[in-house]
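Read through the structure below, which is laid out as structure tokens, and then see the notes.
Note that one protein chain of the assembly has been removed; the remaining protein chains are unaltered in position.
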Amino acid sequence: MADYNSMELMICVASRFLENGATVVVGTGAPCAAAMLAQKMHAPNLMAFFEAGAFAPILPTMPISVGDSRTFHKALMASGMLETMEACQKGMVDYCFLGGAQIDMYGNLNSSMIGIDYEHPKVRFPGSGGANDLASLTWRTMVITPQDSRRFVEKVDFITSPGYLTGKGAREKAGLPKGSGPYKVVTNIGVLGYDEETCRMRIESVHPGYSVEDIKKNTGFELLLAKKITETAKPTEEELRVLREQVDPYKYIIGRG
Amino acid sequence: MADYNSMELMICVASRFLENGATVVVGTGAPCAAAMLAQKMHAPNLMAFFEAGAFAPILPTMPISVGDSRTFHKALMASGMLETMEACQKGMVDYCFLGGAQIDMYGNLNSSMIGIDYEHPKVRFPGSGGANDLASLTWRTMVITPQDSRRFVEKVDFITSPGYLTGKGAREKAGLPKGSGPYKVVTNIGVLGYDEETCRMRIESVHPGYSVEDIKKNTGFELLLAKKITETAKPTEEELRVLREQVDPYKYIIGRG
Amino acid sequence: MQELKSGTRELMQFYDCDEMRDYFRKKDKSLRSKLTTVSDAVKNLISDGEYIAVGGFGGVRIPTAVLHEIVRQRKKNLGLSGHTATHDFQILVAGECINRCDIAYIIGLEARGLSSNARKAVETGKVKVVEWTNAALAWRYKAAAMGVPFLPARNMMGTDVFRYSAAKEIECPFTGKKLVAYPALHPDVGIIHVHRSDIYGNCQIDGIQIADYEMARAAKKLIITTEQIVPTESIRNDPTRTIIPYYLVDAVIEVPFGSYPGNMPYMYYSDEEHLKEWLEAEKDPQRFKEFLDKNIYNVKDFYEYVEINGGLKKLHKLMQIEKLTKEGR
Partner (left out) sequence: MQELKSGTRELMQFYDCDEMRDYFRKKDKSLRSKLTTVSDAVKNLISDGEYIAVGGFGGVRIPTAVLHEIVRQRKKNLGLSGHTATHDFQILVAGECINRCDIAYIIGLEARGLSSNARKAVETGKVKVVEWTNAALAWRYKAAAMGVPFLPARNMMGTDVFRYSAAKEIECPFTGKKLVAYPALHPDVGIIHVHRSDIYGNCQIDGIQIADYEMARAAKKLIITTEQIVPTESIRNDPTRTIIPYYLVDAVIEVPFGSYPGNMPYMYYSDEEHLKEWLEAEKDPQRFKEFLDKNIYNVKDFYEYVEINGGLKKLHKLMQIEKLTKEGR
């Protein structure tokens, strides 16, 4: 039985959601590792974009910046940021991966500030970057994040990237493209998805060694339950081998797990 | 004294309006020859664009199409049509050269159709191409055309490219950029400009061998007179030499004069 | 604020941006070979009644082989985006393939004169038209390429081109200025001839790209003919030059000298003799019929068309003219 750390687990689990033939805008870190792992395992035809303008590179090593030269190493196209953003706006891109300091039950993400007074934030974060764009314009937003109740909050202090906003139909009513929105949240404890009727977050699978209670305990709002909650399949030996030997041999990402 | 034909005369006269350091979108034929002549005479720093995307070429010979390979021979940039059009829209381009089947006293040009029923034109012409764009977006529209009263009409059947529309202030009221509009009309008989108060066409100079009466006789509307009407300076020997030897050695254009 | 006007015509071609999102979501984006034949590409990707757009500039970098095949397969009731459509328009009208056209520039062949046959088709109403300009159609492609339903601009207002268009005036939310709004134009099929493509459809174009950058990103289906197929490795070695990425492309066909009788920048100049012959032939219906039989209907493929018009010797001359080692025209 393979042993693994929580970063390795999250990357393996996330990678399985990326099907062959899909398109994904990835960032640095875990999302990039997940996309690379998917390409090497079950999705050789997963096409990866980077928001600064790189299309379908052959990644030689982990990029530090979503605009650095690694992101367009042996790419099929090195273009500009709006090439990526407009491909997303046209509906060409299936997935994006985002993170944030806070997430709420509708998948709204905050990467801008902590505090209630915009002029006087308690803590200021970098802001949207391309996160709002990707959450608005790709079809499905994925999140990879450690789970705790300070991060999974009833109400985010600031909506940087739109989830389902206030619930079903709210995105469309706000003007965002029809049919787009949050998809999965992969944490160190389990996998969360969204209830189709209410657009609220729900527990879909629990990682080996954890319970539904563990997930609830680490969440600051009431979670719904999927009809059938499964146990997450462990990383396979093959997944771990490829991840460790080919995707992240220098442990830039999995070393943090 | 140099001898010349009317095409040579028109090209020489038109070229003198293009000052050094100016920018101009040229078409094929006489405008292209005028721009090349200006560059070789008094305006080495006249920058020529073509509407299909060529910037500052070194023209080896006359292009047949405003998009053919001659237009970007040794160019500084080979881009796209919108690069040119947006440069115009931003106010980067001083001059354009247009023609048409009809022109009226406000410099409105028709290159679309003869007839009064749009669905059933008596004669159909190619249409705007880029003409409307250039007349709308560059600062000053120049016209090189033979003059007769079938072409210089009271009312054009169809406004393809905007002159001053219905008179002073009409362009701005219609939404076109402030301060732009028709500038000079160089014909085989004389040079026409526009009265600042009324924006109506006026006689500014008369070519050698012709009279103000000749211009009026060949115009289907009442022309105003500039305060001082001059006789057009003849093409100089140097102008003719450069035009014939360097600009159009195969007489593609000046052979038509 | 003054009254905001609208053009008086109906839009010939318009897809809602959410409808297009659904379409592009489903489009196969896997890296698979798109190699096919001209005949199969036309048969499988262009249906009667669809709206097409042709790359290049009328007589420059045009996909002649595909245009001829459309005529040969007797496609009917096509719509066309007439963005400086010259020889391309002439071919499609000769084959009676189109019945409607968003026009900027049609009928003419620039400095070469006018096509009497194309003119007659428009004058008699066989081809229905709506007015635009070169920039307007390019901006319509650009809106589509960006995934927005319209773009604002500052031309066309106050003229009859606007009046007989399907554009609308809007008020700028920041300045209060009057602007013209151009609706996105997504052709059903785009057809572009390029210098180089790999088997997947990653394309490079040398020299001006006219409006092909935008059109390639606007079209629902995209057919590429290319002077040569290059290894994907050469694309990956210089991805900065990729103008059309593979996931937009549905068909790739290697057609050397594929822009003939049009100009292919840096490679060969236009065949002015043949274009003149075509214009002349149009003047007499019987002669034009024979001309079309000889050059298109009774011709098997593009090789044969080139062959009967001078073959390698003619091509060599056009290469010399392009490279300025021989005098043209």
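Order as written gives the chain letters A, B and C; numbering starts at 1 within each chain.
Simple rule for what comes next: a contact is a pair of C-beta atoms (placed from the backbone, for glycine too) under 8 Å apart; a residue touches a chain by one contact, two chains touch by 3 or more.
Just so it is clear, the model here is predicted, and its values are computed rather than measured.
Colleague: What are the shown chains that the left-out chain touches?
Modeller: Checking the complete complex, the chain left out touches A, B, C.
Colleague: For the chain left out of this view, which of B:15, B:65 or B:79 touches it?
Modeller: Missing-chain contact among the listed residues: B:79.
Colleague: In the full complex, which bits of chain A touch the chain not displayed? Write them out.
Modeller: Considering the whole complex, chain A reaches the absent chain at 28-29, 51-54, 60-61, 64-69, 71-72, 78-82, 85, 89, 108, 112, 118-121, 123-133, 136-137, 158-162, 165, 170-171, 173-177, 250, 252.
Colleague: I need the residue numbers on chain B that touch the omitted chain, in ascending order.
Modeller: Where chain B meets the chain not shown: residues 20-23, 45, 47, 55-56, 58, 72, 74-79, 82, 86, 88-92, 94, 137, 139, 177-179.
Colleague: In the full complex, which bits of chain C touch the chain not displayed? Write them out.
Modeller: Answer for chain C: residues 11, 14, 16-18, 146-154, 168, 170, 172-175, 177, 179, 181, 183, 205-207, 239-241 touch the chain left out.
Assume only the chains that are shown with their structure count from here on.
Colleague: Could you give the separation in Å between the centres of chain A and chain B, each centre being the mean of its C-alpha atoms?
Modeller: Taking the average C-alpha coordinate of chain A and of chain B, the gap between them is 58 Å.
Colleague: For chain B, what residues touch not just one other chain but two or more?
Modeller: Chain B, residues with two or more chain partners: not present.
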